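First the structure, which I've put down as structure tokens, then a few questions once you've had a look.
Of the protein chains in this complex, one is absent; all others appear in place.
Right, subunit A next:
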Amino acid sequence: MQGLAGVAACGTVPAFGASAATRPPYAPRFFNAPQWDFLIAACARLIPADIHGPGALALDVPRFIDMQMQTPYGHGAGWYLAGPFMQGADNLGYQLPYTPRDLYQRGITGMNAHATTRHGRPFAALAPAVQDDLLRAAEQGSLVFDEVPSAVFFEQLLANVMEGAFSDPIHGGNTGLGGWTMLGFPGARADFMDWVDRYGAHYPLGSVSISGERA
């Protein structure tokens, strides 16, 4: 039941190093060490910890993404990946032969290659402002990677980061229901019979997860 109190507490969520010390570190199964470093650094910029609430690292978004790569989704389940492959106008949508796993492998390689060429260090070792510039460049599609347009990789990353911050903790992210509390989403309560006509009023119950965890 932590509406505003929860948000205030989130404002003081410790940075990643301190947070990691309080629980066993997650050992990624899909990402190798340099890729994992990139993912952690990029997540921290996409959803930074600030006065509005916890950041992607406190919410274990990198863990979520690594876990998703083990699922059928990570292997491209539900995507039509039959050839031939040809590019068309952007509005006709995704036309690459790659699964999410492929996109991460190639995208992170591309991002780190850019970072190293321009700044002499991999992405994770750059200052936050420089990281932001690189992410913005990727978002706008102005970086050129070998096989994956930077904007395609960025969209994949951003979509998964949002999923990790705001999906049920059963999937490995949204730790402590911090994403939902920040937003004001009550989670799997899924019964508002008694609040439908409480017009404009703040909903009093805190978030709850599918497994029964409460914020």
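The criterion applied here is as follows: a contact is a pair of C-beta atoms (placed from the backbone, for glycine too) under 8 Å apart; a residue touches a chain by one contact, two chains touch by 3 or more; residues count from 1.
By our rule, contacts and distances are computed from a predicted model.
Between the names "PqqD family peptide modification chaperone", "Stage V sporulation protein AC", "Molybdopterin synthase catalytic subunit" or "GMC family oxidoreductase", the one given in UniProt for the chain missing from this structure view is "GMC family oxidoreductase".
Remark: the omitted chain is touched by one listed residue; of A:A113, A:A137 or A:M162 this is A:M162.
Although one chain is not displayed, its contacts with subunit A can still be listed: residues 45-48, 50, 52-53, 73, 76-82, 84, 86, 88-95, 132, 135, 139, 158-159, 161-163, 165-168, 170-171, 179-180, 182-186, 188, 190-193, 195-203, 210.
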